[in-house]
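Note that one protein chain of the assembly has been removed; the remaining protein chains are unaltered in position.
Take a look at chain A:
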């Protein structure tokens, strides 16, 4: 009798079994598992069998391959996505992956080309394909009106792309901003005036002339002049423009967590103020506003002695 060398097959050496075990492990650790983890789980499996199993799972689109600082990670792919990508080839999957990674800021077609190293024609074909499958969409960016960024279909575009509440269809709405600007200022002004007329002791007068950003936000919402819903940050940007106009000043105070309108333990308070000096002397004389200031000198064609602005001004 010839000796039959029988290789003792360990119990779950079946490739399908290995794959299932790996998938189970991935489900256990949704953030991803390293090769080391798989090895520890199934020490009796040889490296080659492991590699085969992993490759099969990857090609079937059930696993994701990621790189981390420690090495390679395998992660279970979302089953929904796994279903979607059936029928797409690897290139499409790669492009889709890149777009997914870009999150809600979207990514430009040229950047996709750089990241995937695919030729332009291929990229365009793939993008058209994905768009028709309703997996991605193109959004026009406000920063450059010719640029189109691509992002996943069901994502809301980020504010930096659409411009947020101040842009409607890529157009900056300046009248809307102006109206809001004036309304906020009027609100703060009336508040300061009522505080001043109440004639109580100065501390109370000062404190009641302040309004928190939350109060202003509520007032604007109740006014109903905005068709778009505005957040408190939007109102704060408007109030900042009033600060740059020199009409309003801001202080930050520490507020208890949980008080209405406080963010991270502090609140912003705004108050209408008047300028500390009246229009300065130089601009009250005609010379301060003169368009030919640099050409004016005694004895020239334009000189103080024959200045028409000066004559007019002195005639009051």
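By our rule, a residue touches a chain if its C-beta (ideal position, glycine included) is under 8 Å from a C-beta of that chain, and two chains touch if they have at least 3 such contacts; residues count from 1.
Keep in mind that, in the parts below, contacts and distances are computed from a predicted model.
*Asks:* Out of "Trifunctional enzyme subunit beta, mitochondrial", "Myotubularin-related protein 9", "Cardiotrophin-like cytokine factor 1" or "DNA-directed RNA polymerase III subunit RPC3", which one is the UniProt protein name for the chain not included here?
*Replies:* Listed in its UniProt record, the absent chain's protein name reads "DNA-directed RNA polymerase III subunit RPC3".
*Asks:* Can you tell me which of A:114, A:172 or A:313 touches the chain that was removed from the display?
*Replies:* From the options A:114, A:172 or A:313, the contact with the absent chain belongs to A:172.
*Asks:* Looking at A:34, A:189 or A:240, which makes contact with the chain not pictured?
*Replies:* If we include the chain that is not displayed, A:240 is the one touching it.
*Asks:* Which of these, A:121, A:154 or A:274, touches the one chain of the complex that we don't see?
*Replies:* A:274
*Asks:* Just the residue numbers, please: which parts of chain A touch the chain that's not shown?
*Replies:* Touch set of chain A with respect to the missing chain: 143, 166, 172, 174, 177, 181, 196, 201-203, 206, 237-238, 240-241, 244-246, 249-251, 273-280, 282-283, 288-289, 297-298.
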